[in-house]
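Just one protein chain is left out here, and the rest sit where they should.
Note that the chains are named A, B and C in the order they appear, and that numbering of residues resets to 1 at the start of each chain.
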Amino acid sequence: MQEAMIKRAKELLADGSVDRVIGWKRGEFAYDITPAVFTTAEELDRDFVCDDFTAANVSKYLVKETQKEGKILAFLKPCDTYSFNQLVKEHRIDREKVYVIGIEGGPKLDIEKIKAKGITGILSVKNEDYTLKIETIYGTQTMPFYEAILGKCASCKSKKHVVFDELIGEDGDVLDSNRFEMVEKLENMTAQERFDFWRDQLSKCIRCNACRNVCPACTCENCVFDNPKSGIDNKAPADSFEENMFHIIRAFHVAGRCTDCGECSRVCPQHIPLHLLNRKFIKDINELYGEYQAGADTTSRAPLNTYDKNDCEPSVVHERGVE
Amino acid sequence: MQVNENFEPVIVAFCCNWCSYAGADLSGTNRLNYPTNVKIIRVPCSCRVNPMFILRAFQKGADGVIICGCHPGDCHYTSGNYFTRRRITLLYSMLDFLGIERNRTRLEWVSAAEGAKFAATMQQFTEDVKALGPNRRLEDLRCRKQ
Amino acid sequence: MQRIGVFVCHCGTNIAATVDVKAVAEALGHEAGVVIAQDYQYMCSESGQELVKSAIREQKLTGVVICSCSPRMHENTFRKAAASAGLNPYLVEVANIREQCSWIHKDIATATEKAIILGKAAVAKVALNTPLTSMESPVVKRALVIGGGIAGIQTALDIAEAGFDVDIVEKNPTIGGKMAQIDKTFPTLDCAACILTPKMVEASQNERITIHSFSEVEDVKGFVGNFTVKIKKKARFVDETKCTGCGLCTEKCPMKKVPNEFNMGLDNRSAIYIPFAQAVPKVATIDPNYCMMLKTGKCGVCSKVCSAGAIDYKQQDTIIEQQYGAIVVATGFNPIKLDKYDEFAYNQCPDVVTSLELERLMNAAGPNGGTLLRPSDKTHPHTIVFVQCVGSRCDDEKGKPYCSKICCMYTAKHAMLIREKYPDTEVYVFYIDVRTPGKNFDEFYRRAVEQYNVHYIKGMVGKVTPKSDGKIDVQASDLLANEQLHINADMVVLAAAIEPDKTARPLATMLTTQMDTNDFFTEAHPKLRPVESATAGIFLSGACQGPKDIPETVAQGSAAAAKAIGLLCKNSITCNPCTAHSDELMCNGCSSCEKVCPYGAITYIDKEFRMPDRTTKIRRVASVNPAVCQGCGACTVACPSGAMDLSGFSNSQIMAEVDAICK
Partner (left out) sequence: MNKNLKEQVLRSSGVNVLKCMRCGKCSATCPSYDEMEYHPHQFVYMVEKGDIGTLMKSESIYKCLTCFACVERCPRGVEPAKVVEAVRLAAVRQQGGNRLEPTDIPALLDEDLPQQAIVTAMRKYAK
């Protein structure tokens, strides 16, 4: 697929349809992939990569990219198209300035899961018939493919591209995922157990802001946490409450807008399952106000920006689940 | 859990100017008693209450937060309390998900004519929060389990 | 550097009795930024205000905190005082230490502590207040009166008299309301129609008054001075402009078995009808539930006989949209349904009637031409029992908790009229209390007893049983004689409680006005602003605000008119400056705020920004129209970037209050 993508990108650059291409390039290690913008055929040939590690969602970069002159080609996986659509809906991306090529999605690999097997000195990882062949400086190792996939891919919600100008490869369907399993499990715990769970998790936070910086819903010109006028600006936590506050408010700010792309948890260096907070909101919204998938379209009203006169009262929180 | 008999909770009440704040005034005019623990902050509409304010209150040591607004359908601004209802329902559900005691937060509709309901609600809420004891869960997330 | 002045009011002993006022002033004097803290007997008095003003001038204050009664009482008083001393009025904050402190607490120590905290919160807030300037917004010089009963008519006439255009929207085919159904009025016993119908005609002939009969308010948008109202003119299948009201169609209409609502269903009318002879507008209306032409397409008699060619079977509901500066609500009342009172056999026995039904039975234009006859067998009743407080003063869900106010007097009236016209009739009135506060009211009641020999019995009727001989057994207690009575009556008249009209509740939602638990509109202040609603530009007239008799209704109708005229006289009104505003540097242009704004006050513009690297960037940003924004703050929470904030209730101000309370 990588070859087909490079070929198509070169064509579009050559005929002037687009001025830039956003995709991924390799870093120091094979698995160390970062999103990158390419402007020439040479750059594409040299650096462009699309493999089992290109999990990063590039749609957020289009906010800044579409503020520039000219048109950009974006390769979007199914999950990325939801984020893209949501950003178009919020007027953050100028749709006219993007040429979207839908590409097949994951599952993508999580290098941390490979490393967790005690495999170090990794040079390259190849998927051969769902067995990973891992070349290391200590020799070749293998492990089953599905044991190394990203958490977000394991509970993939959709293989469908909700927006594209053309497709490379097949379009898929919305999946019947098990993504709320963990949320449900937590809901069924006692309040004390839930509290203990989150205290353990959130106290690991080092406020590196990676979750915020990667989140396609967090595209504010100026984040409230960086704004002294908001009253909650804070980089280094001044007291024990800050992380808690940060994550609740962040989850609340993206509630009804989060497409559940799972990037927050993917990039968290402390492995905090931040996506669970977002999924809790999504699950509540689905259950209380009707099914809603952010980014599935560009016209529907976000659940928090609308209401129904017969909405439930907050006492519903008392009526369900475990105290 | 140890219940401290002398525990006096700090309770912040956000009241919309048109209904609930007037309802609170009415309970005063009618000399209906409720605990001094409750301190009211006037907001134009319950939809003005940002989740940040609620979290900030807990952060700064509040033991309970209650929001009061016009009854659904009676909002002075037509629809404000409908938005409030969604936002606050989701927020309270999230706080519950994080293991924060449910009885520390409440949303109640109190009209300008419901002075008695206001006093009774505050009385009950204060008792509920008192029973829970001081709010610790929202403060010590940094402390790892010993 | 802040220079805040704190002024603590004793309010006589209202505050000082439970709050140590001096201690509050002392404690707040130590707060950061506070340069002066004083207490005074009555801060709202002339000399109290002078204290504030001189402190502003002498101490060069940048903010003022008044610890006193509710800001709903005197915030404006102190804002005006500050303005007259040269301080922006929005640099004044009120800490409510009366309604929300001294009046609800008994213990001085804890009440004082709370008062200090409330004061600290106000000090913390005022330190962040910014001077605000009000905008002006134009006033549309036209009023809408909703409801065409005596209240609405009076209001409309008074507003028209003052030289402003008024529209009356009446849901029935004619104006006149309940008063048109009434026979005589207390305490003068003059004929209701004789005093009402001239007013109805006056309203219809006044050039400044437009009557939209058979119409309903569909939608209300906008705000004081500038409401946009959609009025639905229901199809009456008769062209109002052509119909002469000759009534030929109503005579010829073959469908004559329609319960006549004007006569409380005591007789029938035709499918095409004019409610009563003096109806205004005197125009026929076709009842589509009964009209054979509309139901089956066969008939068309009315169309054939109408020489004016006014019949239009294809007429549709139409919507009129109109701008108004002021709206007066005059939706009136109805007697409650008595279905739940089986003990009074209202549903079982036709000779048990409500008082309003009795009005029709006694009315010359009523079903019996003014002769009082039993509905069951059209015989003259010789013993009539009146039961008061049916459904009024009830503590259960069957009735209403309030006194309906008018029943004592109209029952005395009925009793008197019956005794006058039919001296052979015995009249019993069972009362719990007779309430006659009003000019000439008690004299009237005493006349019923002394001159007309009406039997007033203190006690309630327990049970009404229709008997096989057509008589009615009324079992009651005479509390003063301490005996149980059985009266062999011919008729029983129930003084049913009155309740607000059912259309009032949805209307209140449209108008964003408040109602009490009984669905009466809530006035802005129970004593000082009885004809205004809490929503600016919406006024209350008549029984929609609470039970009222005719003189009171008319008085309130005129009072509401005066208030509306006061508003319409102005060319522009001062807007609330506490509106939302968006920080363009932070706005993402995401449209969340626009979606939650109930007034459509937010629009988006593409704006060019100079970037730090000297390039320019065009971004979509929100812009709030302060003349349209009413300051609810819904957008401030919807905004994910925190760009949207509300003047007077800013994020930082509210958070400062939270901090001060939680400290």
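One rule holds in what follows: contacts are C-beta pairs under 8 Å (C-beta built on N, C-alpha and C of every residue); 3 or more make two chains touch, one makes a residue touch a chain.
For clarity, every value in this text was computed on a predicted model and none was experimentally measured.
Here is the thing to keep in mind: the chain we left out touches C in the whole complex.
Among C:Q484, C:N518 or C:T574, only C:Q484 touches the chain left out of the display.
From the set C:K242, C:R393, C:R505 or C:K570, the residue in touch with the chain omitted from the display is C:R393, counting the whole complex.
Hidden from this view is one chain, which touches chain C at 343, 389, 393-396, 398-399, 432, 458-463, 475-479, 482, 484.
Definition applied: only the chains that are shown with their structure count from here on.
Viewed as a network of touching protein chains, the structure reduces to a complete graph with every chain in contact with every other.
Centre-to-centre separation between chain A and chain C, using Cα means, comes to 54 Å. Averaged C-alpha coordinates give centres for chain A and chain B that are 35 Å from one another. For the pair chain B and chain C, the distance between C-alpha centroids works out to 30 Å. Shown for chain A are the residues in touch with two or more other chains, namely 224, 230-231, 304-305.
Counting only residues that touch two or more partner chains, chain B has 51-52, 56, 73, 79, 83, 87.
In the complex of the two chains, the chain A residues touching chain B come out as 183, 186-187, 191-200, 202-203, 224, 230-232, 237, 239-241, 243-245, 248-249, 251-252, 255, 277, 280-281, 284-285, 288-289, 303-305, 307-309, 311-314, 316-318, 321, 323.
Across the complex, chain C meets chain A through its residues 583, 585-592, 595-596, 604, 617-620, 638, 640-643, 651-652, 655. Of all residues in chain A, those touching chain C in their complex are 67, 90-92, 217, 219-224, 227, 229-231, 253-254, 257, 301-302, 304-306.
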